[in-house]
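The structure is given below, and queries will be raised subsequently.
A single protein chain has been omitted from the complex, and every remaining protein chain is retained in its original position.
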Amino acid sequence: MAAIEENQYRVRVARSASSGIATEFAVVLEERMTVLDALFSIQRNQDASLSFRCACRVGMCGTCAVNINGVPRLACRTRVKTLGTQVVSVQPLPNLPVIKDLVVSLEPFFAQWKKIKPALRPKDPASKELVRVPHDSNYARNSAGKRDCITCGACYGACGVKESSEEYLGPAAINRAYLRLLDPRDSAMKERWQALNEERGGIWRCHTQMNCTSVCPKGITLTDTITRLKRAALSPGQFENR
Amino acid sequence: MGSVIGWYLQRITGAALLLLLVAHFWVEHFLTAELRRGEITYEAILSRISNPLWQGIDIAFLLVALYHGLNGLRNILLDYSRIGAGAARFITGGLIVIGLVWAWWGIDAFRNL
Partner (left out) sequence: MNVYTGKLAQILQRITGVLLLIYLLLHVHTIRELREGPAAFNAALATFRNPFFKLLEIALLGTVILHALNGVRITLIDLGIGHTRHVKLFWYGAVGFGLLLFLAGAIPMFLQGVLKV
């Protein structure tokens, strides 16, 4: 069997105990190991008090989003070797309150999420009929590539507007609202538009920095969703006939 | 509805300014031989600006620029301050007043030339 390449890395992790100042750990990692592997290695072999979140380890659940070398990414999907540097800096997601070390509270994220009424509000809740949404329907075509949000919070952490605005919805919430607006089964268009059009927190606070699009681990073109909504705002009634 | 129109107008005025600016620059620096030589004088300018058509174009240019610039300034101010709806209205009102005064100041430049 071919030898697995191993490399020495210096992983700097922000710690609550030192008010956010990083502790540096020397870690030896195999070639294909990820930042999450590095964190586990540190926790098991060097410092059991290190706190971080993870669940699926395969980029599906969105739990392990952290700031890696200044950019919000999924720890389990970031192979350390691809960072191109020996020094890896891991910090909690920005724009969210830190609970401990790399663990942040997603309360503000989901508070914005709820503002746009994320759940489907069926036109006829008592109906027993299945609604068919074909793959070449408007819904399917317009929502292509936008349905994969895992609510990891990377976009929220990257957003320059979220740095200074508590009221701004954030890209993920806006994207979810867009999906619901497109959905032919939905009936809550008015409430969603109200939230999206809101002066202090709605889509108009987006200034097309596109940080969100750059960091989304699912490759969702979030700014595109927001600009679609901005263009659609001239005729919000278009979402009634889907 | 207000936010939509403002958003569209900022882009439309931006595009218009690009065209107006290129035209303005060409007229002021390349239209006649003496301008191309860099001889910008009172006489050279006045011969053109006495024509009300040019005055109209220049004033239109000013008004479009004022809308684009002051609306941009409004976006900056409303973004970087933790302010409520009342203060936001005050800032908007203030900028409108500044815009009107500035527009008059510019249009007045052509009075009694």
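First chain written, first letter: the chains are A and B, and each begins at residue 1.
The working rule: contacts are C-beta pairs under 8 Å (C-beta built on N, C-alpha and C of every residue); 3 or more make two chains touch, one makes a residue touch a chain.
Please read these numbers as outputs of a predicted model, since none were measured by experiment.
Student: From the list B:Leu62, B:Leu78 or B:Ile91, pick the residue that touches the absent chain.
Tutor: Once the missing chain is taken into account, the touching residue is B:Leu62.
Student: Going by the touch rule given at the top, which residues of chain B touch the chain that is not shown?
Tutor: 11, 14-15, 17-18, 21, 38, 40-43, 45-46, 49, 62, 65-66, 69-70, 72-73, 76, 102, 105-106, 108-109, 111-113
Student: Would you write out the residues of chain A that touch the absent chain, in ascending order?
Tutor: Output for chain A: 70-71, 158, 160, 207-211, 213-215, 221, 223-224, 227-228, 230-231.
What we mean here is this: only the chains that are shown with their structure count from here on.
Student: Roughly how many whole angstrom separate the Cα centroids of chain A and chain B?
Tutor: Each chain's C-alpha centroid was found; their separation is 41 Å.
Student: Residue numbers of chain B touching chain A in their complex, please.
Tutor: 3-4, 6-8, 75, 79-80, 82, 85, 88
Student: For chain A, which residues count as touching chain B in their complex?
Tutor: Listed in rising order, the residues of chain A that touch chain B are 161, 164-165, 197, 199-200, 202, 204-205, 207, 230, 233-234.
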